[in-house]
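Complex shown without one protein chain; remaining protein chains in place.
The first chain written gets the first letter, and so on, giving A and B; residue counts start at 1 in each chain.
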Amino acid sequence: MENYQRILANNFLNGVSETILTMTGFDLDLYECEFLEKEYDISGIIFMSGFKNAAFNISISQREALILVSYMTGIEQDKLSDQEITDGIMEILNVSAGRAKSKIEDLEKKFKISTPMLIIGKELLFKIKNNIDFFEYRLGGNNVNIRIGIYYI
Amino acid sequence: MRLLSVDDSMVVRKIIKAAVAVLDFDLEEAENSIEAFEILDKFNGVIDLVLLDWNMPGLSGYELLNALKKDIKYREIPVMMVTAESSKESIVNAIEAGAVNYMVKPFTMEELIKKIMECIGKGEA
Partner (left out) sequence: MNSTLTDSEFKLFKKYIEEKCGIDIPEEKSYLIEIRLSKILADSGLRSYEELFYDIRQRDDKFVSEKIIDSITTNETLWFRDKSPWIVLEELMLPIFISEIRNNKRDKVRIWSAASSTGQEAYSTAICIDNYLNKNEIKDVDISKFEILATDISNEVLEVAKNGKYDSISIIRGLDPNYKNKYFDKNNMVWQIKKNISKIVKFQRFNLQNSFMLLGNFDVIFCRYVLIYFSDKLRKDIFSKISFSLNNHGTFFLGASEIYTDTENYFDIHRYKNGIHYKRKVIQK
């Protein structure tokens, strides 16, 4: 049980860094996360159900999302629409979770993932319940920081 | 050549459009299966390749693939899956259902362009 939680978390983490590297060219480093209570402008979440139930989260500032999506699409930052920015972050989340799911399925565990959802605002705080199992990390470098969380329900 | 991208993500369609432009092809875009059928009807099935996402609202890409392969008007149009769905089972299912190629997301522009060319038989020895 414990083991699967770790494998799933790693698959998602690898999924996010692989997706960002491939889609934007940004090779980011992974850090253990130390700032759960920092504010972000965009928080995305996707749920996974099956052998284990989990929620995957990525959070990012608006400015950094702009940089990522600009590299992802080849569209200059000042020409990107809000919809393109949110769509780009949603796609990173969706592809990362899809990769995590497929890798776990090759180990013969069946999972379903929900559609990704984004919460957009200004300096939003991300809170979780006490006493749940979770893994939190930060992917950073090249002026981009992304918070990644995996929460077991 | 005219290609059709069926993907609910606008950003993915833009990326595909950029690749297709390099090859001097036209790209039609559909957000879901309903729009995909509208475009297929509009061009009377004269589409050289469909690039198909798996997880979409409404009919999934896999369901759309099966529907196309049963449709006498559209069954000959080559379809490549373009999806984060990469388990062995999914790949085998899609190829069995008649997909000519399979592109796993995330992909680089090189991989995308190369696979499009493989599908339409350009550059093959």
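Just so we're on the same page, a contact is a pair of C-beta atoms (placed from the backbone, for glycine too) under 8 Å apart; a residue touches a chain by one contact, two chains touch by 3 or more.
All values derive from a computational prediction rather than experimental measurement.
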Sole residue of B:35, B:71 or B:111 that reaches the chain not shown, by the stated touch rule:
B:111
Touching residue (missing chain; options A:12, A:40, A:56 or A:71):
A:71
Where subunit B meets the left-out chain, the residues are 15, 17-19, 21-23, 86, 88, 91-92, 95-96, 100-102, 104, 108-111, 113-114, 117-118, 122-125
If the hidden chain were put back, which residues of subunit A would touch it?
18, 22, 25, 71-75
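Operating definition for what follows: only the chains that are shown with their structure count from here on.
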On a C-alpha centroid basis, what's the spacing between subunit A and subunit B, in Å?
26
Spell out the part of subunit B that touches subunit A in their complex, as residue ranges.
9-12, 14-15, 18, 55, 57, 83-90, 105-108
Subunit A residues touching subunit B - in the complex, by the definition given at the top:
18-19, 22-23, 69, 72-75, 83-84, 87-88, 90-91, 94-99, 101-103, 105-106, 113, 115
